[in-house]
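Report on one structure; see the data block that follows.
Only a part of the assembly is drawn; its chains keep their places, and the rest are absent.
Chains here go by letter, A and B, matching the order in which they are written, and residues are numbered from 1 within each.
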Amino acid sequence: MLLPSPKWLDTGSNAWQMAAATFVGLQSVPGLVVLYGGIVKRKWAINSAFMAMYAFAAVMVVWVLWAYNMSFGEQLFPFWGKPHPAISAAFMLQQATIPAAASGMPPLGFPMATMMFFQFVFAAITVIILAGSLIGRMSFKAWIIFVPLWMTFVYTVGCFSIWGGGWLAQLGTLDFSGGYVIHLAAGTSGFVAAAVIGPRIRQDRDHFPPNSLLMALVGAGILWLGWNGFNGGDPYFANADASAAILNTNLCTCVALLVWTIMDSMAYGKPSVVGAINGMIAGLVGITPAAGYVNGWGAIIIGVCAGIIPWFVMNKVQTTALFQKVDDTLSVLSTHGVAGLMGGLLTGILANPDMIEYIGTEKDAPGVSGTGWLYGSFHQFMLQVYAAAFIIVFNVVATFVILKGISIFVSLRMDEATLRVGDDAVHGETAYNFGDGEEIPAIAE
Amino acid sequence: MKKIEAIIKPFKLDEVKDALHEVGITGMTVSEVKGFGRQKGHTEVYRGAEYIIDFLPKIKIEVVLDDRLVERAVQAIQDAARTDKIGDGKIFVLSVEHAIRIRTGETGPDAV
């Protein structure tokens, strides 16, 4: 008799984990690829999209060859796992486990290949988000080099420390799906990189209208619903907490979108769809560290904050002369960095001990959930502060060093002539070809 | 023969077209242009940064016509395109030396 799989495999959880990973993958490709492609000025549409697409591909290679095990493998240092390839048949097909964190969860019901792919799409989207700060002037060659280095030396550290069972995990930091590991890291590193690389050319900073808001909405929409996989996949089981995380994610996002739209209307007189997209992203990011730890009321509170705080940073702080020194093209600092930080801290306040992620069956193992300041654990809040500080400081330093290093070998910026032209100079392509020669549609006679 | 070039507000195109039709003009060529003048553009806000869009979308109408029709056509355009707000646009009249209908080879007033 043939069996489809070993006993430890739970087809339901594997089914969900594979679907969730696919949704997260779709967030990057085509999600962010076309969100970037549409929201930038026409001359940068292809370059921005291609930065995202390249990053997705490059991260994969790094991931399977060494970075997965640096993030989720056996501990080398309290903040790093041992690098080694993860693509032998035996490794791919064995029951998934995160050695240093295994004691905190039930035995997993899917194989390593699922875990590796699921975690890959998270790693990839992180550096794609980071790209949003750098659009419109970073040399493609420098980007090609930056992605694998950042992945290897920066992402893995935050990831192992918080998710891989490293020192922050040991302390008890809560980060459900990456408020810190992903969004705070991307926002911080993106801002630093934007500073090091320098701003877009004057005329691009002055005029940077989205070339196609509908295209941006395609990407934004996939990003939104794809987040069901992002936050719903993180319990690693198709369990009740996964369901709650999905509901919370959408609830918070809806609230943030509405609040942001109100803020826009009050400040600028009109509800803008670009604003709605920003509010949506802030909400998605804000709930990410909290999704399975808070109840619906918590999600609403985070949503309200996500509609206000990142709005304020984007519209009132990042527009000040001081902050304008750094040209953070898509305001990743606000919508990811600040929103992720805010979400992480609010998790330390609002985490509800009744939101059980895993059920405990013994007295001394009371199940897994988080307990925020509001429910009595000020300690949890302080842990969130420490972890944020670590992520921020480490990202600032490491990203700075990496870029300075790269700049010894290749220029981080395109040259002036290329910057004036955009896509056509970099890739020999333009996003739209409407009027070239005879492809103008002739009309029936 | 003359050529009238009128720069008008986009949503006035239909009215202008009808007005020209009434004075007997059945042919014209239209294009989308951007105008820059006294009418100031509006502000757009993206990701917290405000941009001034200083080129405003306008429609350019080109009509070649017999000298005798010019006055009436100009008047018709002006009446139809007017909203009495800044940015209503301009009408320019130029002289045309020849006009040829490609299909028939007819020239002059017969061609338009």
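Keep this in mind: a contact is a pair of C-beta atoms (placed from the backbone, for glycine too) under 8 Å apart; a residue touches a chain by one contact, two chains touch by 3 or more.
Please read all numbers here as calculations on a predicted model, not as lab measurements.
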Composition by chain label (entire complex, not just displayed copies):
A x3, B x3
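Just so it is clear, only the chains that are shown with their structure count from here on.
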So how far apart, in whole Å, are subunit A and subunit B when each is placed at the average of its C-alpha atoms?
50
